[in-house]
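Every protein chain of the complex appears in place save one, which is left out.
Going by the order they are written in, the chains are A and B; count residues from 1 in each one.
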Amino acid sequence: MLRFKCPVCGLRDETEFDYGGDATVVRPATAETAFEPWYDYVFLRDNPRGPHREFWHHSRGCRQWVVVERDTLSHDIGDVVLARDAVKENRS
Amino acid sequence: MTMQPNRLAVGGRIDRGTTFSIRFNDRDIVAHPGDTLASALLANGVKIVGRSFKYHRPRGVFSAGVEEPNALVQLREGARTEPNSRATTVEAYPGLVARSQSGWPSVDTDLGAIVGAFARFMPAGFYYKTFIGPFRNTRWWMFCEHFIRRAAGTGIAPAAPDPDTYEKVNAFCDVLVVGAGPAGLSAALAAARAGARVILAEQDRDLGGSLLDQTVGDTWLRATVDEVASLPNVRILTRTTTFGAFDGDVYGLVERAWDHVDVPPPHQPRQRYWVVRARSAVMATGAIERPLVFGGNDLPGVMSASALRAYLNRYGVLCGRKIVLFTANDSVYATAGELARAGAAVTIVDMRSDLPEELRSRTAAAKVDVLAGFAVVNTHGGKAVTAVTVAAVSGREGGTKGPVRRIDCDVVGVSGGFTPTLHLWSQRGRKPRFDTDKLAFLPDGSIPTLVCAGACAGADTITDAVSSGFAAGAKAAAAADFVGDAGALAPPKLADDGWQRGAMLISAVRAPDGEIPAKSFFDLQHDVKSTDIELAHREGYVSVEHLKRYTTNGMATDQGKTSNVNALARLAELRGSPIPAVGTTTFRPPYTPVAFGAIVGHEIGRHFRPTRLSPIHGWHAARGAAFIDAGSWSRPRYYPVSPGEDVQAGYIREARHVRAAVGLVDVSPLGKIAVQGPDAAEFLDRVYTNMFSTLKVGRLRYGVMLRDDGFVFDDGTTARLSETEFFMSTTTVNAGKVMARLEFLLQTAWSDLKVQVTSVSDQWATIAVAGPKSRTLLQATCGAADLSAQALPNMAFACAAIDGVPVRIHRMSYSGELAFEVYIPARYGHSAWAELMRVGEPFGVAPYGTEAMGALRIEKGHVAGGELDGRTTLKDLALERFASTKKSFAGCVLRKRPVLEDPTRPSLVGLMTIDKTVSIKAGSLLFPATGDIAGHGDGHVTSTTFSPTLGGHIALGLLARGPARLGETIRCVDFLGGTTVNCVVTAPCFVDPEGVRQNA
Partner (left out) sequence: MTHYSALSLVAKAFSGHRSWSRAWRDPVPKPAYDIVIVGGGGHGLATAYYLAKEHGLRNVAVIEKGWLGGGNTGRNTTIVRSNYMMPGNTMFYERSLRLWEQLSQDLNFNQMVSQRGQFNLCHSPASLDAARRRGNVMRANGIDAELFSREEVMRRLPYLDYSDDARFPIIGSLFQPRAGTVRHDAVAWGYARGADALGVDIIQQCEVTGFILERGAVVGVETSKGPIRAKKVGTAVSGHTGYLAAKVGLRLPLETHVLQAFVTEPLRPMIDSVISYAAAHFYISQSDKGDLVLGGDLDGYNTYAQRGGLPLVEHTFASAKALIPSISRLRLMRQWGGVMDMTMDGSPIICKSPVDGFYINGGWCYGGFKATPASGYCFAWTLAKDEPHPDNAEFTLDRFRNGYQIDEKGMGPTPNAH
């Protein structure tokens, strides 16, 4: 069982969360009308073997989306931050 | 009661003062509290307990623990029967009933043993080479398979549901200690003294591990157990197997709370499943003695040497009178002395020729014969061992040279060394390393939160086990941030025989002719012989995994606990490679088999999944509604007016009534989301395909959402409560998904939008009031509000009160009738419904269920589950008009992909049967009026109903080029039901397409 340190709630079981996939893909702006960025965002993944940044939704907890650093080979878990903070970092 | 021929008058940890009877194969067996089924059988002289899987050879008890490969029994009877129970771990209790699992007419005289005569035709993997048959189909194999299946398998599954209950416990601790032998007890003590909260889990009934099988060390054991038990921060779980180690330092444990009695006491669970989240853990799981492989090493009477010691010292059972101990290490010498003192004539056959003087002098004192430099080559005896043949060892590889000697005996104790129990550590994704010194696979220190101690980590003696356990306990406590002073712990005072000292790893003993005897078994349960391993090697199945799968070595219920290392050694020998180069198979959970019931706990029957009920459910139940599962909800399907009214009659009556008068339907399961904030309108513009920023306060608008890939995701009606507040509704099934998606967008890509979304699905009960008299009814119920057509036009809402409770009335129609949805605070839902029913009596109000609701919506051509199947687009569903061209929205780019724009895609149509008495089945395929009916057709039928309004059967369907085919006759083919129904293609809306009724 994976366990994540939710920034709001503390260490919680995987069963309180839903998986949201790769957190490195960047959603195009709503006004983006070009095909490629949307195709890329919706369908293509790096699918790395090793460190992976990924979204989890603390749906049976504080309802916050978080970004988890997790290794897809060892399942070792690194930092867990609120998605809204991670996205801000991405932008800056 | 019969005598117990092998029970000693004194000694052991059993309660001789109490005697009870158990039944094995219809025979009464005497047992005492403290016995296992196996110890009782051995005490009573029962030799044959089972028959082997393949050749039906007689098999007796081999071990005294969880590794038992032979003595598997069908325990208990009736609904409580348990196949494949290991007699060595089943605690004896009064009234215990067990049977052998194979053997006809009996386990002692098994005609199935005739198979043994054909053994030469059944080498490893013979079934891959035969039963292929001359025909190019599967029939010959399936004919043969029928008989193979009947011959395979072992125990019999219960035929009735389990009468017992189970419990799940979620537990947390700082240090979990697995195993309460000398190392585990020491670890628990050290960790607890350091201040950590400790859970000590032991699979046995008693604490002590290998010390329980010895006569000395009790003082230390008692003192240590007493101290551990006295500490308030230690929880001791006995009869508890830690079956799996998982990510996140989570461990799965099963406590056999009441398996040691006939029937658990009232309200007590049979077993308890513990999910332990530990900050760190100590694995002190010991080691399992390895058999030696020689001719006839499977005969009853051939046993693990350590088991002989356990039966002697723990159970007061002397398994034989003339005992040969065959070994290649020091561990049996203490056992030999104890067996001799108990009255057995003991001969040690030790493959090593240069024995330490200390061992020789001990055996001399104990009157034990020692044949150093000899090996057991073969056993003799039909159904139990009566003698062994020994020969002098020659060379290192298990070879012998003549002449041979015969030694009479009734038991052979074997010790090929010990295999550390690494399962939990390995389950964390680690590969053990082979230690050429200890001749064993050992763990490394690569998991900071799982410290290995004692024999499983290679500790040689009990003294070592205690010191390594104590250090591990302190280390694990420190890993959980407890660094208090643990003090010291002195080891017990006992003779320290190294468990692996002097060990040799011999794959199999060879007869003086250089051959490994034919009946040399590696896997005792699966009858895997040396010749099988050789054949696998010869044919190229040379990886350890291929060997396992081709020969089935290690795939039995013991999962190779006794067989894997010997087979690996044999393979390494054949390959001419060292063991580390050959590797080992992967350890998988569970460590020992785990009952389904334990893991399931309370989540059985209705409680397998939660059932959601509307706040008005009680009313429906009292009214005698027929309920149906809709996703996680239980909803009224229809309300039978008489006991005999079936669903067909019921929904037609209810739907007709709505169109004629007024009906109420409980739509509380709809998803409801409060969307609030200065950017709420902008937000909705982005998630819905159509515009919401233009929606006026007080009005409602139907909206559609797409997935990002451009397919329709969900639909619903949203009200604008104020400039900055919207009240969104979603379909029932997607309520959770929509909410999660809105939160995702707001917390990630659109975190600059000032919007808060809150699920309010459970805060509101919702009643749809539909029918020509709906306004009249509502006006009568909430007198003060003006619900007239002018004050409350379609797609607008008004605030009102029912019985003093503020409610909101949305004027909108799903049925096509004049209709309203009344939103009531959930706790008043039931009373509001009752009030509407009371007030509505003069107007003939009647409740209607989901079936009538479906009929009404199909008549109106509204899309629902059958159409919103995740593969349809706006165009497919005739909803293209809801795609705004003035703004971008989620999915607006990818919905333009060429295949999705293809004009020939199946799209929404209505279907009306030409013969009005004939119904259509949803899921029928659509074909043109003429031509072949093959392939995928022109589309399919998505929803069907009888239309009370039209007096005929109608349907919605997705038909290629549908809108261009109105008026065409097509065939709806239900291949499965063998029917073809001719239909006319119509527009999806069958009733009141102009909307006169709903706009009234």
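Rule of thumb we're sticking to: contacts are C-beta pairs under 8 Å (C-beta built on N, C-alpha and C of every residue); 3 or more make two chains touch, one makes a residue touch a chain.
Nothing here was measured: the structure is a model prediction, and the numbers come from that model.
The chain that is not drawn here is touched, among residues B:600, B:674 or B:780, by B:600.
The residue from B:703, B:829, B:866 or B:988 that touches the chain not shown here is B:866. Only one residue in the set B:41, B:200, B:236 or B:250 touches the chain that does not appear here, and it is B:250. Only one residue in the set B:498, B:589, B:736 or B:952 touches the chain that does not appear here, and it is B:589. By the touch definition given at the top, subunit B reaches the unshown chain through residues 53, 79-84, 120-121, 123, 126-133, 135-138, 141-142, 145, 148-150, 152-162, 164, 244, 246-247, 250, 252, 275, 427, 429, 531, 535, 538-541, 543, 545-546, 549-550, 552, 557, 559, 586, 588-590, 593-597, 599-600, 603-609, 611, 628-630, 707-711, 713, 865-866, 869-871, 894, 897-901, 921-925, 933-937, 940, 942-943, 973-977. Within subunit A, the residues in touch with the undisplayed chain are 1-2, 13-15, 18-19, 21-22, 39-40, 42-47, 49, 52, 54, 70, 72-75.
Methods note: only the chains that are shown with their structure count from here on.
Chain centres here are Cα means. That of subunit A falls 28 Å from that of subunit B.
Contact residues of subunit A toward subunit B in the complex are 1-3, 13-14, 18, 20, 26-27, 30-35, 38-39, 41-43, 55, 57, 59, 63-65, 74-75, 77, 82-84, 87-88. Of all residues in subunit B, only 246-250, 275, 277, 429, 686, 708-709, 736, 740, 743-744, 747-751, 888-890, 892-894, 896 touch subunit A in the complex they form.
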